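Okay, handing you the structure first.
Every protein chain except one is present and positioned as in the full complex.
To keep things simple, chains are lettered A and B as they appear, and every chain counts its residues starting from 1.
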Amino acid sequence: MIGLGHYLVVSAALFSLGIMAVMTRKNAVNVLMGIELILNSANINLVAFSRFSSGNLDGQLYAIFVIVIAAAEAAVALAIVLSMYRIVKSVDLDRADTLKG
Amino acid sequence: MNINLLTQIVFYFFAGMTVLSAGVVVFSRNLIHCAFALLFTFFGVAGLYVFLGADFLAGAQVVIYVGGILVLLIFGVMLTQKLYELHLKAETFQFWPAFALTAAVFLTLITIMVRTSWHKTDLQPLDPTTARIGALFMREYVLPFEVASIFLLIALIGAAMIVRRRSE
Partner (left out) sequence: MNPQILKDLSLFYPEITLALALLAVIVVDLAMPAKERKTTFLVACLGLLLALAFTIPLFKVPQTTLFYSMVTVDPMSVFFKAFLILTSFLVLLAAPGSKELSKEHIGEFYALLLGVTLGMVLLASAVDTLMLFLSLEMVSLTSYIMVGYLSSERQSNEASLKYLLFGAVSTGAMLYGLTLLFGLTGTTKLSVIRDMLFHGAGAGNNSLTLFVLTVLVLAGFGFKTASVPFHFWCPDVYTGAPTPVTAFLSVAPKAAGFATLIRFFFTGFSTLSATSQWSAVSTMNWALPILMISLITMTLGNLAALRQDNLKRLLAYSSIAHAGYILMGTVVMTSQGLQAVLIYLITYLFMNLGAFLIVIEIYNRTGSFDLKVYRGFWKRSPFLTISMTVFMLSLMGIPPFAGFFGKLYVFGAAVNRDLAWYAVVGALNSVIAVFYYARVIKTMVMDPADAGGDEGRIRLSWASSVLLWVMLIPTAGLMLFWDRIQQLTLSSMKLFVQ
């Protein structure tokens, strides 16, 4: 029988992979993909707990709002990346390190 | 083949697809491969939602994530091709320390997932959820619903504002 634990293991795996992507990837779009993995893992948690831990649809509604937030974040992130691309393209390709780390 | 075994096979198929494509997203060198692997991850998650009886959510997942966010990501990847070489993020970890840290996090989480006694309730029958979700939006969740609409408005204005060309 597929129980709560199965779903939680999947979400833990996704969360860990998401963190790995965020830590090791250099390209901003890649990091954004990692962030989407993290948010999806949280969503799986929410829907699984909604089924097994709360007798109502609270978790599913929570997940809907998380999807909304993720979409807005991705849109703004890509807007910024595109804006940066425009600036950098007109100057020579070079590292984004004008701000001291 | 009895239904239980079939259920398990399909579940493991979706779960496996999700995790394996997530692996491709994290470790692949080619950005386009990452984007398409992410597609399969999202589909896998939608499949898991169907298993959990969240039919509306599964549909929303496919429409918004695959149809919206993923398309946006692919646009971003295609339009900023040269940014492969541009390191947009200066501080990154070396691979093996990051891997060790991630493995530690994963093991901790697995321990928690398996050992904890989560709050248990009776399993409800798997009814369609769309109508109930709609009703909830107008009652218990009316405030987050309205706030989310303003939130999206701001995100829309902001994103458009950042990208538009200055006429100077």
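Basically, a contact is a pair of C-beta atoms (placed from the backbone, for glycine too) under 8 Å apart; a residue touches a chain by one contact, two chains touch by 3 or more.
Only a predicted model underlies this, so the values are computations on that prediction, with no experimental measurement involved.
The chain not shown here is touched by just one of B:F13, B:F75 or B:W118, and that residue is B:W118.
Taking the complete complex into account, residues 88-89, 91, 108-109, 111-112, 115-119, 121, 139-144, 147-148, 150-151, 153-155, 157-159, 161-163, 166 of chain B touch the chain not shown. On the side of chain A, the interface with the absent chain consists of residues 15, 18-19, 22, 28, 31-32, 34-35, 38-39, 41-42, 45-46, 48-49, 53-55, 58-59, 61-62, 65-66, 69, 72-73, 76-77, 80-81, 83-84, 87-88, 96, 98-101, using the contact rule stated above.
The criterion applied here is as follows: only the chains that are shown with their structure count from here on.
The residues of chain A lying in touch with chain B in their complex are 1-2, 4-10, 12-21, 23-34, 36-37, 40, 43-44, 47-55, 57, 60-61, 63-65, 67-76, 78-85, 88-89, 93-97, 101. The touching residues of chain B, counted against chain A in their complex, run 4, 7-8, 11, 15, 18-19, 22-23, 25-26, 31, 34-35, 38, 41-42, 45, 48-49, 51-54, 56-57, 60-61, 64-65, 68-69, 72-73, 75-77, 79-80, 82-93, 95, 98-99, 101-103, 105-106, 109-110, 113-114, 118-124, 129, 132-133, 136-137, 141, 144, 148, 151-152, 155-156, 158-160, 162-163.
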